[in-house]
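Missing here: one protein chain of the complex. Every other protein chain is in place.
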Amino acid sequence: SSSTGGSSDAGKEKEGLPAVGATIYKFDDNFMSYVRRAMEDTAKGKVNLMLNDSQNDQAKQIEQIDTLIAKGAKSLAINLVDPKAAQTVVDKAKTKNIPVIFFNKEPDESVLKGYDKAYYVGTTSSESGVIQGELIAKAWEANKDKWDKNGDGKIQYVLLKGEPGHPDAEARTKFAVDTIKEKGIQVEELALDTAMWDATKATEKMDAWISKYNDTIEFVIANNDGMALGAIASLEKAGYFSGDKFMPVVGVDAIPEALEMIEKDKMVGTVLNDAKNQGKATIELATNAANGKDVLEGTEWKLDDKKAVRVPYVEITKENIQVGKDAYK
Amino acid sequence: MNNKAKKGSNIIKWLFDNVIYVFLVLLVIGIIIASPDFLSMTNFINILSQSSSRIIIALGIAGILILGGTDLSAGRQVGLAAVISASLLQAGDYAYKMYPNLPELPLFVPILIAMVITGLFGTLNGWIVSKFHVPPFIATLGMMIGVYGITSIYFDRPPYGAQPIGGLSEAFTTFAQRGIKIGQYEFPYLIFYAVIVSILIWIIWNKTQLGKNMYAIGGNPEAAKVSGVNVAKNMIIIYMIAGLLYGFAGTLEAGRVGSATNNTGNMYELDAIAAAVVGGVSLSGGIGTVAGVITGVLIFQIINYGLAFLGVSPYIQFIVKGAIIVVAVAFDMRKHAKKK
Amino acid sequence: MNNKAKKGSNIIKWLFDNVIYVFLVLLVIGIIIASPDFLSMTNFINILSQSSSRIIIALGIAGILILGGTDLSAGRQVGLAAVISASLLQAGDYAYKMYPNLPELPLFVPILIAMVITGLFGTLNGWIVSKFHVPPFIATLGMMIGVYGITSIYFDRPPYGAQPIGGLSEAFTTFAQRGIKIGQYEFPYLIFYAVIVSILIWIIWNKTQLGKNMYAIGGNPEAAKVSGVNVAKNMIIIYMIAGLLYGFAGTLEAGRVGSATNNTGNMYELDAIAAAVVGGVSLSGGIGTVAGVITGVLIFQIINYGLAFLGVSPYIQFIVKGAIIVVAVAFDMRKHAKKK
């Protein structure tokens, strides 16, 4: 299957190609699985890509980096589990003078500054939250008359958070709500609880909230689409999305199921992270680095002042649903 | 002793013997005091329906615990069944189907397929444990890791990669999400599935040779062996039944949530084992009842649901939940500790 | 029997009794055949240093297993210690300090604080298990959930909220990441910490009254009580020692990784228990050696490292790892099963 990497399965053909060591923070993360695929596609015939699954454990990732260095990686493409561990990664690479391309999880600026061969490819970590917040604000303004059930002008929302302490969960929670407020809309948090990224847990939390708050909930914000889907399952059970009973739900990731929900008007929108370009850019930089060239040589990418290649998030609603669908072509 | 005092001490004895049911009642009363609107039919139905698939899983694992074994692979088997059944039960017109050309299958076919597969893994567990004398903790830990690998490979595939498998067919979601309207309330079918499974398991445990052998093997495997019980065979069957139950629960999970990933079911075994133990199943084998297991699951689910309902901060929820588990079992242990 | 045959059967017996060490050697040979460049000093050092904190955790848990208990809270305690020590050991000039005004403390102070705290949680585990007769599985499951809550509360605080704690001081990262140069190779200090801890634990297990009592309690708690062993006290001390070891390992994890989150250490207990069992520790108590535990951890780490080194696809790695665990223990069990 194309989802699996490593050097052994196609070892012969890769011999002679420069080795690039890569770690993915969690192989089965639905977004990262697309990035991974883009990386593999881009790497074909250019480098020997050694992929590792860090299983959401930073210690494991550090160990994998040791292994990759021991196996003679010429450059590293690292999707950190925990962004603050970047310094340790750089320290390891530095002693062997190996370039590091961080991607998707952004290290502190000072870390990139401290090593001339460290770069970043990805988004700004807060951006998905910001875009989700903007999406909510826009949708709210357009449908205020219907959605503001108690007519107080405030959004009474419930929020399904990912795993506490997970950088994405924290950033999305904070910036989504902050952004709504910045847009001048008042909000009231009815409930916030962690569903650990998990659809089942989200369903169950939502069951309790519907029972408790009944029709006073005006918005469901989820840190990812998986939990949004869980919430929708619960809402459907409670009679929403049939007749004129409606609840706006938003997520992040633009997974196919979410796109389907948006088309069926069961979800207001989601946020697409551009997997293809992230994967592509990561490998292109890493390939150049492995070949000892300037990282940008022969690519379409540009570095900003933080030594980062930015690949923006895209807001997905029913209007531009095709953009989301194209991501899966 | 006069009659009154005797009656009093009888009541105390009864309370001790049934401390876990008492605990359940106290727990509910406590939550109601904290938030009187907890006392509603909706909450009642929610808790029951959320407990349903957990009861099915816990009954599977409890049989293994009564045997004196354990099963760490339960959650991963649930996940495997969820992914398999969801992938085979996507709506015909769903755009992102795993098998774009697969026609809509009758409901029971994918459920059966999922159950047969987990049943085989259960059998494999039992075979390893009984024939090679690998401690169940290790055998099922290996299985837990291995099954996760298998699920992931199945799940993370073209055309769409590691995406939650959604777009389930109407028939499937009806099966797992809808219910029977009684008065103004809808009682989810889930509850009835759990009731049916509980009755079946009750019959197996109490009325069949397999059940009696299960208790005997757990209570004293040597005694069972010298009495002519085919220990290995009976163990394998109990593990197989557990596998079948995980499979059924897995399909329910997929249907209930409307989607499945390779992480569905992760760590369910810990909750299930804990619920069984809270419900009086002995980890050293030989002891346990269906009613106890169900009570254990309900206690857990009431804690989960109640804390979320009360709006307790997530972190505090962890602490409270941890404490309640320990306290519940500590009280339950008092009845055994009376001896000295 | 002639001498030669006797010698042959002696060798076979020795192989059987030491099957797990044999397995370790075979495993290494297998990997080397698959990829000859596995045989390098760098890999050797990497595996040893990656095993170091795991050995410390596994020795802590193994003591509890020998007592006849178990500890599911180990991983979460490691996480708590990691978060505490990291938060107290951030570099003075780091911009996102948890305690902006905290001066750089001498290394041993935060390590000690972390160890004292996990030592207390260990003691609490032991106290609940020994005084209230709560089955260790449940007591430590409650603790696992509760400690995670506590860690999260500590972790998710102003000024920066739930952010990974990084920017560790030079002294701390040196302590955990650097080593002693011998020839062209640097042997990480980590390895030496693990060696020192192993020696200390070996002494406790084999040369002290506490150690003998530990084996006695695990071997037959009733008989231990009759023999004048203060069961509760000794149990509590063993749980406390485990807590201290988790604390030390947690600080090493934080230092080694260069950061810590509330998720650090998650599920380490499963690996540690499995390693101990693979290394010959009996889950029913009373049996286990320090050398065995270390071997168990090394086998696990060689599997992990070796599979990654061979470039086996991650999902396949799960399946292979699961299978190896089961096979290793199945072989080990043959020595007990020979009896019949």
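We call the chains A, B and C, going by the order they appear; numbering starts again at 1 in every chain.
The rule is short, and it goes like this: a residue touches a chain if its C-beta (ideal position, glycine included) is under 8 Å from a C-beta of that chain, and two chains touch if they have at least 3 such contacts.
Here is the rule we go by: contacts and distances are computed from a predicted model.
Chemist: Mind telling me which option in "Acyl-CoA dehydrogenase", "Molybdopterin synthase sulfur carrier subunit", "Ribose/galactose/methyl galactoside import ATP-binding protein" or "Dihydroxyacetone kinase" is what UniProt lists for the chain we can't see?
Modeler: "Ribose/galactose/methyl galactoside import ATP-binding protein"
Chemist: What shown chains come into contact with the chain that's not displayed?
Modeler: B, C
Chemist: Among the options B:F137, B:Y215 or B:F248, which residue touches the chain absent from this view?
Modeler: Reading the full complex, the residue touching the unseen chain is B:Y215.
Chemist: Out of C:N18, C:N220 or C:T289, which is the one that touches the chain we can't see?
Modeler: C:N220
Chemist: Kindly state which of the options B:G286, B:G306 or B:G322 is in contact with the chain not pictured.
Modeler: Once the missing chain is taken into account, the touching residue is B:G286.
Chemist: In the full complex, which residues of chain B touch the absent chain?
Modeler: On the chain B side, contact with the omitted chain comes from 203, 207-209, 212-213, 215-216, 218-220, 222-230, 282, 286-287, 339-340.
Chemist: With the missing chain put back, which residues of chain C would touch it? List them for me.
Modeler: For chain C, the residues touching the absent chain are 13, 203, 207-209, 212-213, 215-216, 219-220, 222-230, 282, 286-287, 338-340.
As a working rule, only the chains that are shown with their structure count from here on.
Chemist: Once you find the CA centre of chain B and the CA centre of chain C, what distance in Å lies between them?
Modeler: Between these chains, centre-to-centre, one finds 30 Å.
Chemist: If I count partner chains per residue in chain B, which residues reach a count of at least 2?
Modeler: Residues 152-153, 156, 314-315, 317 of chain B touch two or more partner chains.
Chemist: For chain A, jot down the residues that touch at least 2 other chains.
Modeler: Where chain A meets two or more other chains at a single residue, that happens at 3-4, 27, 164.
Chemist: For the complex, which residues does chain C have touching chain A?
Modeler: 37, 40, 42-43, 46, 50, 95-96, 152, 155-156, 161-168, 173, 177, 253, 256-259, 261-264, 266, 304-305, 308-317
Chemist: Taking the complex as given, what residues does chain A use to touch chain B?
Modeler: Going by the criterion above, the answer is residues 1-4, 27-30, 32-34, 36-37, 161, 164, 191-194, 197-200, 203-205, 207-209, 211-212, 225-226, 229-230, 232-233, 236-237, 255-257, 259-260, 325, 328.
Chemist: Touching chain B in the complex: which residues of chain C?
Modeler: 72, 128, 132-135, 137-139, 141-150, 152-153, 156, 270, 273-274, 277-278, 283, 315-319, 321-326, 329-330, 333, 336-337
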